[in-house]
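A protein chain is absent from this complex, but the other protein chains hold their places.
Letters A and B mark the chains as written, and numbering starts fresh at 1 in each.
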Amino acid sequence: MVVFGLNEPANLRIMATTFKEGDPSFAGALGGIALGLKSYHIFELKSEIPADTWKSEMAFEELQTEDELIEEICKTMREVRGD
Amino acid sequence: MAISGEATGGGNPVIRNCAQCLVHVPDLVPYGSKPHREIAKDPAVGPRLAGALRSFPEALAYPPNQTFIGSLTPAQLAEIPRPWYSQTGEQNEKPAPTGPFGEIVPQDLFYAVLNAANVLTPPLIEFVSEHREALKSRLADHPVLSSFADFDFVPEPTIEAEIAEGSALPLWSGETLLGGVRRDNRAEGREDQYLDAATLLETLSVKASGAIALTWLLHREGIEAGEIDFVISCGEEAAGDRYQRGAGGMAKSIAEMCGCVSASGMDVKNFCAGPASALVTAGALVKSGLYKRVAVVAGGSLAKLGMKFQAFLANGMPVLDDCLGAMAILVTPDDGVSPVLHLEPGTIGNASIGASTSDEAVYRELILEPLKVLGLAMADVDKYAPELHNPEIMEHAGSGDVVHKNYRLIAAIAVLADQIAKAEMPAFVEKIGMVGFAPTQGHIPSAIPFLGHATQAMRNGAMRRAMFLCKASLFLNRVTELYDGVSFVVEANPRAGS
Partner (left out) sequence: MLKDKKVAVFGERDDVTGLAVRKCVDAAGGEVVYEATSCFV
């Protein structure tokens, strides 16, 4: 599986789609080759991470990122996975 | 105004003056790292890129560029509607090429300065017979840079033939071939992979652009070159040969070109935080009493030209990363007037290696610790200057507004320090922030472009304090996972007006 730390929904969509289905532009080496890898953004995995690690590594990152952007990121990742 | 007496150790030094220049070099964009690689993969990219390059009037009228040289403040830039690149200078009065902090230099003038920067025989750079006198006389007529026009041409230029056979890099002005750059073909350099034409063009560009900024600094300060006693260069180039690939020597090369006969110097390297580290070092040298007039110089990065060109082509925009940035800062003992660089123990923000285990720990060290030593709350700083990348470039490149992200980071620290509430973050960002305006060029946009604006505002009594916050991606050297940060506080001189 893939875990992302980048916060641009458009880039996330392209990269996550590529890892799942192959290059959506069919331009690169992965064009048409489906790796079937699931991608997540770290913000989605809060419940999986021990609380003290989350607090020291991610609390600051969460605070920096606008709530609306966090929502958009999570929505994008769910859409690509087809959850 | 004279600097007080002999250099005395002890008190904080001042930011006495600065120069901020841009060099518009559209025909060097194909030699940027990203364009060069993409054109090599697909030659059809070359003409498409050429079709999206800006003219000098367009680059001159571009509001972020006008902000870099001080003709607009960041606040004034924020008022101008986007897209900024629609301001082509046709509708309004054409802006002047010079501003309070320096100049936007056109390409032909820069080619002449590149020629002046050459010291080797045979020369690394050569212009064709037809155009070279015009290039030189344009430089000789320049009110600030004319001292560089004191160079000779080779009697019989051979550069055109070398370009035709592919052994030299052409220097174009649109469709006109003006000259070229060759590798070091002498016995010592002939087989050295690090002395190819592209690398040497990069090094020469650092020297030439740095020399332009340093000359502007001398001009603004109204002093002779001989009055500088130490120069520090802080760009990200690697100047040297195969045995000493990044050994440097750029500070003295630039200072020599500008006639700083009394100066010694050295290069300081710290990725994007190079200028901040250099400034702190310069301040410490002055504060210790070792030197009286230290110049920090940063030449531009040729490698980063056109880095985001694909995004511009995809969006039908002109190529906006077509300028080299160049800056020079003068640090002296306290003159009772100029803004002060705080160098009391603990007032420089560092990212200690131990703290670098978490982002939060790093930024607490960088921002909160120095302010604590100064007895200040975050809101006591009028403006924070982080990396100031032009959002028009970064957003189209898919990175979002990096400046805004940096301000969210600063505001997040204020929340974690219980100085503001989470709901107050947007208002805090509005108060202490500004819009970005600098080219995406590593060490160039890293906080320092605000120095001209901040020191001007402090002299006018319009600002009290600014914190400059620089990040450095050390991990790009592939032998660490660390990134670095350096912060410093500049404050209006408490004795000013007394």
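Throughout what follows, a residue touches a chain if its C-beta (ideal position, glycine included) is under 8 Å from a C-beta of that chain, and two chains touch if they have at least 3 such contacts.
Note that the coordinates shown come from a computational prediction; the quantities given were computed from them, not determined experimentally.
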Missing-chain contact among B:A397, B:A414, B:A457 or B:V489 belongs to B:A397
Applying the definition given at the start, please give the residues of subunit A touching the unseen chain. 1-8, 15, 37, 42, 45, 48-50, 53-54, 57-58, 61, 65
If you put the missing chain back, which residues of subunit B would it touch? 272, 358-359, 387, 389, 394, 397-399, 402, 405-406, 440, 442, 445, 471, 473, 475-476, 481, 483
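To be clear about the criterion, only the chains that are shown with their structure count from here on.
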Under the touch definition given earlier, write down the residues of subunit B that touch subunit A in their complex. 358-360, 363, 398-400, 405, 408-409, 411-413, 415-416, 422
Listed in rising order, subunit A residues that touch subunit B in their complex are 7-8, 10-11, 56-57, 59-61, 63-66
